[in-house]
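Here the complex is missing a single protein chain, while all its other protein chains stay put.
Up next is subunit A:
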Amino acid sequence: MRLKGQTRTVDREFVAEVESEIDTAVAACYQCGKCTADCPLSFSFDYTPNQILRLMQLGQKEMVLRSESLWYCATCYTCTIRCPKEIDIAKLMSVLLIKARQEGYVADHKIRLAQETFVNSVARYGRIFEAGLVGTYNLKSGDLFNNADIGPRLLATGKLRFLPHRIKGRREIRKIFDRLRSSRKGKR
């Protein structure tokens, strides 16, 4: 089987791997489209959630992992809650995103940067340091005035602080991250 314009053919092993993580056969999907209709972000997707499932049914690993949709999904779980065939679509999106990152597919560098900055902030302070996060992201992305308009307003209401709020048990949090990162390295 070959979709027009695609060189890679069916990769059933990949599909089986993903299925074992989401605990459902993608074949269960009968393409009703409820997930896509419910999705608050599908307007921005290159492949809608039901199309991602359809590509999975056809074993199109490369098309799926290249998709921007994985990066835009907010994991709000509306799709999962409403799916009549009980497919955990949000989890599928997460699993696919992890696989995409592992295999070096990056559909949107800014989103990867935002995610990394977010995670680093948590790793460092035990929770988000908003001002630092925005600053780091804006510097690294080169988009210096990103969200600059809402900064002053947040400052005025006391929602944004100049110094990080350090929580107790930061060392434990750091340990969690270290363990995760080392285990992933070992896996590779």
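Everything that follows uses one rule, which is that a contact is a pair of C-beta atoms (placed from the backbone, for glycine too) under 8 Å apart; a residue touches a chain by one contact, two chains touch by 3 or more; residues count from 1.
By definition in this document, contacts and distances are computed from a predicted model.
Student: Going by UniProt, what is the name of the one chain that was not included in the view, given "Quinol:cytochrome C oxidoreductase", "Spermidine/putrescine import ATP-binding protein PotA", "histidine kinase" or "Heterodisulfide reductase subunit A2"?
Tutor: Answer from the UniProt record of the missing subunit chain: "Heterodisulfide reductase subunit A2".
Student: Could you please point out the subunit A residues that touch the chain left off the display?
Tutor: Those residues of subunit A that touch the unshown chain are 1-5, 25, 27-28, 30-31, 50-51, 54-55, 57-58.
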